[in-house]
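Structure incoming, see below.
Only one protein chain is missing from this complex, and each of the others stays in its spot.
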Amino acid sequence: MFHRKVATFAASALALGLLAGSAFAATTVNFTVAEYSSKTGPFYKEVAADFEKANPDIKINIEVVPWDSLLQRLTTDIAGGTPPDISIIGTRWLLDFASQGVAEPIDSYLTPEFKGAFIDTFMKPGIIKGKTMGLPVAASARAMVINTDLYEKAGVKPPKTWEELYQASQKIAKLPDTFGFGLQGKEIETDAYFYYALWTYGGDILRADGKSGLDSPEALAAVSLYKKMIDEGLTQPSPTNYSREDVFNLFKQGKVGTIFTFPMLIPQIKAEAPNLHYAVLPFPVEKTEATYGVTDTLMLFSSSKVKKAAWKFIEFTYQDKYRKQFDLGEGFLPVTKNIAALDYFKTDKDIAGFAAGLPYAKFAPVIANWEEIADTTVRALQQIYLGQVSPADGLKAAAKKINEIRGL
Amino acid sequence: MLKKSILFWLILSPLVVVILFPFGVMFVSAFRPREELFTYPPTWTFSEFRWANFAEMWVKTNFGQALLNSLYVSVLSTLLAMILSIPAAYALSRYRFPGKRAYRTFLLMTQMMSPIVLVLGLFRMMVALGLVNTLNSLVLTYAAFNMAFTIWMLQSYFSTIPRDLEEAAWIDGAGHLTSLLKVFLPLAVPAMAVTAIFGFINSWNEFVLALTMIRSSDGFTLPVQIYSQVAGRYQIEWHHVMAATMLATLPVAIVFSWLQRFLIRGMALGAVK
Partner (left out) sequence: MTSSTSLKPLAMILPGLALAILIIGYPIYDLGYASLHEVSRFGQLRDFNGFNNFRDVFEDPLFYGSLIRTLIWTFAVVGGTLALSLPIAMMLNEEFYGRGLARVIIMLPWSISLTMTAVVWRWALNGRAGLFNATLMDLGILKEPIEWLGEANQAFTVEILIGILVSIPFTTTIFLGGLSALPQDTYEAAAVDGATRWKQFRHITLPLMKPFINIAVVLNVIYVFNSLPIIWVMTEGGPANGTDILVTYLYKLAFRFGQLGKASAISLIMFGVLLIFTIIYVLLVMRGEAGAEAEE
């Protein structure tokens, strides 16, 4: 009896194996990959193929999702009961995932050796209430990029303070058909463009007591400077119609003196505007140095039934050769020590310019409802830029709303 | 006639210009070399026809696969909607039955729910049915969302086909089914063709559901594939986006123009009324 059962089982398993070919493999790991560029998908598929060759019993199923719909995709996946086993997520969402029990703490999987491969700064945002909820997978820091030709033409030096930036922009804006300062005012990361100033003015997104820092004098000073530059025609007209991409395009056209950006812009400039001369510099400083560090996280789902296999794959992807290919290909800053030690990140002065800010990088606070708070900030900024409210009133109202959202 | 033609074209010309404008933009952006995309001021002219843009785009955006997916979903959902709609529309136009008014109201109400409003519930249901990440989930939903409109259209066309013809055939000894096949159907074909075009275009262009139901990029339909080239990217390759949009639009535009005579004939059928 028993034997017969086994035999039937074996036969049917064999039949299944014959039918499905490689699906004979016992486990399938579903991995949702955020699409940074057209290289992302092919890169991870290549890694997965290598992995499957080394581990024929595990199959990696990769789903590439555009960034803009990633959160929606994961939301519907989780709601529908079909979450993946691993996903790349924005670190700013991690708290929501962790507090809802969606993310699996990974401390028990992390060997000291593997943990030691990461740069501590980037591990920190993934630690919630003492538990490591994810691994940094991509990192970037922001910096100021100037068009050195325009600066030369206007006869001004690269700015070190906001006052110098203001004066330089005045001179550059006087050049024909040119703008001094490219200001983003539309869609994703409009708030980040303001945080750069907020932080270097000595302010912060949240105060020490957890309340919004938008109604602080530092925030007011920072936004007032932006508003003054808009009003005096030092920025491009109608910043509220310029998304991140639009501001960068303006820069590639050589029409704007200064912008704030991320490392991924550099390969674009080289490809699309090879004759443009530029320099990557730290943000202007009023009180302190600061930059915006952004990380994305590789998260393991608590609902996964194949955590071991998934973790094996995760470790596999962090091999130096893959990390190097990924970071260099996408233009990210390294999250692991070995890659950071590569000459490239020191000798390439563009990348070095961005990496320079890492020691004093600030991260978006890991708090619940971050997207809604960011949206509230963006709305206030747009109202101020458009002149619908005064800077003081706009910030005060936004701070009040954010405190409400935070339940404070 | 000539005077009238000139006058009409003059009146229509602003609209024609505005309609053709985005096609022009698409065309010149798709063909120009990438480095000429951001010249200021932008120009309509460009240095060369960069056919390579299309070849690059085809590979980079996995266009062929998306095209097949779109075709599969649109054709099947249209077929399904038609198969279910034709008898329903016939029943509405030829019979009295209890609950007819309630049925009509239900049809109108199904029109009122936009997919976006229902997306979460739909998704949960497709998971339960094991259809998530399959193109068939789209076939079913598109057919359901299109049906209200196709039934409506077909019914109004069917009502214009005189019942006497069928009854005459009936009296001549043909069975009901035969009279249906021999007399009614041939008259109704143009109307069905027109209605099918409506359904096909709706499915071809649907966005929100496709974005939600299809998880892996291999299953993306054209609108989602093109949107994914624009949304949240660190860099938008506008020449590829425009090339893809052009290719996605061309087949429908051609089919559309080609089926115009059906459209017109189908409309003229109303004249029998």
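Annotations for the structure displayed:
Order of writing sets the labels: A and B. Residues in every chain begin at 1.
Here is the rule we go by: a contact is a pair of C-beta atoms (placed from the backbone, for glycine too) under 8 Å apart; a residue touches a chain by one contact, two chains touch by 3 or more.
Because the structure is predicted, anything quoted here is derived from the model rather than measured.
The chain not shown here is touched by just one of B:62, B:85, B:217 or B:235, and that residue is B:85.
Contact with the omitted chain, checked across B:135, B:151 or B:192, is made by B:151.
Contact residues of chain B toward the unshown chain are 1-2, 4-5, 8-9, 11-12, 15-16, 18-26, 28-29, 37-38, 40-44, 84-85, 87-88, 90-92, 94-100, 103, 106-114, 116-118, 120-122, 124-125, 140-141, 143-145, 147-149, 151-152, 160, 201, 204-208, 222-223, 226-227, 230, 238, 241-242, 245, 248-249, 252-253, 256-257, 260, 263-264, 266-268, 270-271, 273. In the full complex, chain A makes contact with the omitted chain through residues 71-72, 74-76, 78-80, 96, 100, 102, 185-187, 236-242, 246, 249-250, 253, 255, 369, 371-372, 375, 378-379, 382-383, 385-386, 388.
One rule holds for everything that comes next: only the chains that are shown with their structure count from here on.
Look at where the CA atoms of chain A average out and do the same for chain B: the two points lie 38 Å apart.
Listing the residues of chain A that touch chain B in their complex gives 35-38, 41, 61-70, 72-73, 76-77, 79-82, 177, 188, 245, 249, 252-253, 255, 262, 264-265, 268, 271-273.
In the complex of the two chains, the chain B residues touching chain A come out as 34-35, 37-40, 60-61, 119-120, 123-124, 126-127, 132, 211-212, 215-217, 227-228, 231-237.
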